[in-house]
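One protein chain is absent from this view; the other protein chains keep their places.
Chains: A and B, in written order; residue numbering restarts at 1 for each.
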Amino acid sequence: MARIDVNHIRHSYLAEPRKDSDFALKEVHHTFEDGGAYALLGPSGCGKTTLLNIISGLLKPSHGQLLFNGRDVTGLSTQERNIAQVFQFPVIYDTMTVYDNLAFPLRNRGVPEAEVERKVRETLDMIDLSDWAKRKARRLTADQKQKISLGRGLVRSDVNAILFDEPLTVIDPHMKWMLRSQLKQLHRRYGYTMVYVTHDQTEALTFAEHVVVMYDGEIVQIGSPAELFERPRHTFVGYFIGSPGMNVVPVSIEGKTARLGSQSIELPGAPKAAGDNIQLGIRPEYVHVGSQGMPVTVTKVEDVGRHKIVRATLEGRDIAAVMSEDDQVPAEPKVRFEPAGINIYADSWRIEMGG
Amino acid sequence: MLELRNVSKVVGADTHIADVSLTLHHGSLNVLLGPTLSGKTSLMRLMAGLDAPTSGSVWFDGKDVTGLPVQKRNVAMVYQQFINYPAMTVYENIASPLRVAGIDKARIDSEVRKAAELLKLTPYLDRMPLNLSGGQQQRTALARAIVKNASLVLLDEPLANLDYKLREELREELPKIFAKAGTIFVYATTEPHEALLLGGNTATLSQGRVTQFGPTIEVFRKPVDLVTARTFADPPLNTIVLAKNGNHFLLDGGVNLPVPVGLAGIADGNYTIGFQPHHLSLERLGAAAVPVRAKVSVTEITGSESFVHLDFADVRWVMLAHGIRQFAPDDEVEVFIDPRHIMVFDDSGRAVAVPQLAA
């Protein structure tokens, strides 16, 4: 396993990029620590797959350097980098058995057959497919095929990193849970460096220790799931993570109070907010619907089983709140913002609130 | 009103649809929920007239339309793939079903603009579909489906190929479309969460059978059998087989669950107990809640919630807890099951009790 340093990498698919918008990856500078579980999260076109392909060597960056354990691998081919990758759609060798699929990368590297046997058996155990070893791989279900793709990476003891490119796209919801928890267990037990690309926040947050949120070719924030949830650095992170996303409303600041129309909202501190474009962000989970607080008009209540999502207007602004499944919206609904859940943004970037 | 009467579809040795009877009313939204290959698409093809059933009949407004091909029915379909005419502008794409119908220009124009407005496509009317984002391409396909003024609109996992957030945005637009009076909407999805957000009615499918059909929230809260409960649970439904003995459900090794009031009369024997992940809690929330000691396998944290995968006896459970709950693997934790939230299934998988706390 390896530490991966992405040194000021820029990439453009154009031969002669001129302006900033010609770059699919504007400038990424980041270290993936040895043994870490990372997710690259963002909407399509944000550059996350470009970055993954640069790490795996399927793409050579226009600018910058890539280091594995301090060694420059920018010019090395995919084979020489010794990485494993699981793709969006299962890649299996149709005509081979499950066993031969897993043995393939080892045999290609001239590993002696006895060693191949030992490693393949061990890997089959890890991915829970021992009983299927002799089956033709094409007869398996989508989730099993994805495990084979993963297994072909795990079987090599010397892989530097395992990369995932939206691996759960074709998997049914129930199997997603199984596969995700198995992945996590593998990571914990064997300490692989894993980088996981997805547009699905649930997958990213549940899989990774560190989530790298990307937008428009740049990293917007890197943090633990809790940090991204509680302290989004940019309103985009607030919107993109969480379902529904963070409520963002324009306010004006006076000391430790934010003004929204005729309402005053208590803040946990006094932000040093300058400029006109000041916004208050609060997640629906921190908006409490009850009989106290600011009056709202409820437009819709969505019962999604484990909780209810309340859509309402507050001072002419659409906001969402989350309510537990047993609670009811009162006759004259009001909302209260939990101060701990409030963030203040100037020009979309979060600003600190002094005590 | 679209009626399927004892419809089956057998292809070779495979039964794709097994004896399905459904009645869908005008102006209703009907979700077909089930995993891949459970028969959602096959059922839609039968409804559309793309396939004819092997046995059974299809009725529309009291008329037998079993053999009637799709061209003769007033049906619109939207697929998982973004299917538009690549050589036509968005405007022409939306207008195409109206042009086929031979409607006059002025009306076509007003219809197209109305649909484009509804689906936020107005700025893109002169663009080619392939130069648009996936979300906009699918909006174009949806707009084409609604201008057609079809009496039956079938949507086969229309959001599956979109990014998570785009899915969320487009899902918010859908009710506006579904509000179109008089049309029967059928919407296939693999995701329970999506069914709940859409509301309407839901038919749960498993292996070509409709296991239950009714108002979405009711099917979710009061499943008639174990298969339905499992189909309609994400994270997966937690289950355990317990032996009823008098007033208690028992398992060697530490479960002793009082039998909920109203079930005292059922015979002693083995029952499968099911409960949703958010009904497994770290705190004793109800007076009757019983503690169970389980071992932590994996913890997944989303920031606002934690999914704790637990091993108990020989089964795997998922607990959904609020906030951040960090556990080390192999930690023993005490979790609580509230008998008010449990579903009880008999040997054959039929539900004998569903939660009484259903709001």
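Here, a contact is a pair of C-beta atoms (placed from the backbone, for glycine too) under 8 Å apart; a residue touches a chain by one contact, two chains touch by 3 or more.
The definition used in the following text is that contacts and distances are computed from a predicted model.
Peer 1: Looking at what's absent rather than what's present, what does UniProt name the missing chain, "1,2-phenylacetyl-CoA epoxidase subunit A", "Sugar ABC transporter permease", "Cytochrome bd-I ubiquinol oxidase subunit 1 apoprotein" or "Succinate dehydrogenase flavoprotein subunit"?
Peer 2: In UniProt, the chain excluded from the picture bears the name "Sugar ABC transporter permease".
Peer 1: If I consider the whole complex, including the chain that's not displayed, which of A:Ser12, A:Ser62, A:Gln85 or A:Thr193 touches that chain?
Peer 2: Candidates A:Ser12, A:Ser62, A:Gln85 or A:Thr193; residue touching the omitted chain: A:Gln85.
Peer 1: Check the options A:Met96, A:Ala133, A:Ala270 or A:Val329 and report the residue that touches the missing chain.
Peer 2: Touches the omitted chain: A:Met96.
Peer 1: Touching residues of chain A against the unshown chain: what are they?
Peer 2: Missing-chain contacts on chain A: residues 56, 58, 77-79, 83-85, 87-89, 91, 93-96, 104-105, 108-109, 138, 149, 152-153.
In this section, only the chains that are shown with their structure count from here on.
Peer 1: Using mean CA coordinates as chain centres, what's the gap between chain A and chain B in Å?
Peer 2: 25
Peer 1: Over in the complex, which chain B residues touch chain A? Could you list them?
Peer 2: Where chain B meets chain A, its residues are 35-36, 133-134, 163-166, 168, 190-193, 196-197, 199, 217, 220-221, 230, 234-236, 276-278, 297-298, 300-304, 307, 309, 318, 320, 324, 329, 357, 359.
Peer 1: Note which residues of chain A are touching chain B in the complex, please.
Peer 2: It is residues 43-45, 142, 172-174, 177, 180-181, 184-185, 188, 199-202, 205-207, 224-226, 228-230, 239-245, 283, 285, 302-307, 325-326, 328 of chain A that touch chain B.
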